[in-house]
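For reference, the structure discussed in these notes is given below.
Note that one protein chain of the assembly has been removed; the remaining protein chains are unaltered in position.
This part shows chain A:
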């Protein structure tokens, strides 16, 4: 690690006031700290969001569920009353990671193989920051790239309640991140299918959504051709295999929901 300054503000306003160039927000540190230890990142200052109480907690409402950015994966796993979301959080990393890592950090990081982006996009969530509210469809831009501006702070993520939803993940055997993860949600506005792990960035599979909206069944998934074009091709899985997994996992998610 290179030398850096460390601040731990108690309120969001204090945090915003501290922000400057070459500074990084620190949440659970599960991505940021390893990167710094490997000397791949060199922030001059870390602003630790850990003491800001208002950023933490699960807030259920009739038609939605708001989760503070600093809520850990473990808390979401035990407290979120959207079962697919709780189950997704329970499948992230290991207990240490789940008790440190946060939803805000994961979403802001937008790792192509991370789990949360699939839920955020699949459930059509909204990301509230200190500056604005961003729709999931506009948030995930590209590999490790989001709509967040420099030093924009995620305050919470709000999930509309689906009629039903399921997340099925095929683990990378080594890292246990998603080789492919598919989040299927039945919502008032039709079925949404969000795919993580398979491409450079989480994406919605429109053909699967159309097929499932008109006929919510595994057979309906079979009618869709999932193209391998543009999918990731790496040491662990070819694009072709990932395309197969998208279909298989979508069918399994549909079956879990009861299609």
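In this text, a contact is a pair of C-beta atoms (placed from the backbone, for glycine too) under 8 Å apart; a residue touches a chain by one contact, two chains touch by 3 or more; residues count from 1.
By definition in this document, contacts and distances are computed from a predicted model.
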Options "Xanthine dehydrogenase family protein molybdopterin-binding subunit", "ABC transporter permease", "3-isopropylmalate dehydratase large subunit" or "Protein-glutamate O-methyltransferase CheR": UniProt name of the undisplayed chain: "Xanthine dehydrogenase family protein molybdopterin-binding subunit"
Residue, one of A:8, A:64, A:79 or A:236, that touches the chain absent here: A:236
Touch list for chain A against the chain that is not drawn: 1-2, 38-39, 170, 173-175, 177, 235-238, 241, 244-245, 248
